[in-house]
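In this view, the complex is presented without one of its protein chains, the others remaining in place.
== subunit A ==
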């Protein structure tokens, strides 16, 4: 055996995995429109994902908003533009912190649960049994989970935004001696409605990616219980990586397309 083909396969393996993941995403996309829609599974999953993510998300959102308020507040004070603190805080929370915090929680809490669940089903041959019974696991299990993740991400994003802005308000007013009026009045000074839209779009995309990666990893788990553990681990790591890259891309595109609001 020569070394060259071996290295080639090794180098090309990640490309293959990426391709498989993408193909899986396409499969899921196609199955989204196939009837019958699994409403029960969807509601169960949405409830489940919401129940494991809501409280951690709210708890993460408060310090997130606070940190932004403290950081931006301190900086902006030096410029003497304290009246814009509210505006900066809103911009940061709505555009970045909201979707990112949502994504972390969806991937960390929801995605890991999905990957573990599907991985366990995979190694116990439940998925095979399902396919043999003539039921496509992508349509029966994956599609409801993907949609549930997207729905929950959408609402979590709203939650993070509200809690984050409120947290920022409290810190700015109580700790930094900002005036409540200035904080609220400057909300719309820099922030604009499209900011909200991009936040929501990001949340949906992140929910989609987190669910796809979790389902893909879960369904391709192998090699017994250890394989499930590996699948969960990999799914969280890959999701994080992907989400930050996608976030960067979406933010860049958004900033190019929508002109920033000036004063």
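Assume contacts are C-beta pairs under 8 Å (C-beta built on N, C-alpha and C of every residue); 3 or more make two chains touch, one makes a residue touch a chain; residues count from 1.
Criterion: contacts and distances are computed from a predicted model.
Entry comment: the absent subunit's protein name, as recorded by UniProt, is "ABC transporter ATP-binding protein", drawn from "Ferredoxin", "ABC transporter ATP-binding protein", "Indolepyruvate oxidoreductase subunit beta" or "STAS domain-containing protein". Note on the undisplayed chain: of the listed residues A:129, A:185 or A:245, the one touching it is A:129.
For subunit A, the residues touching the chain absent from view are 120-121, 124-126, 128-136, 140.
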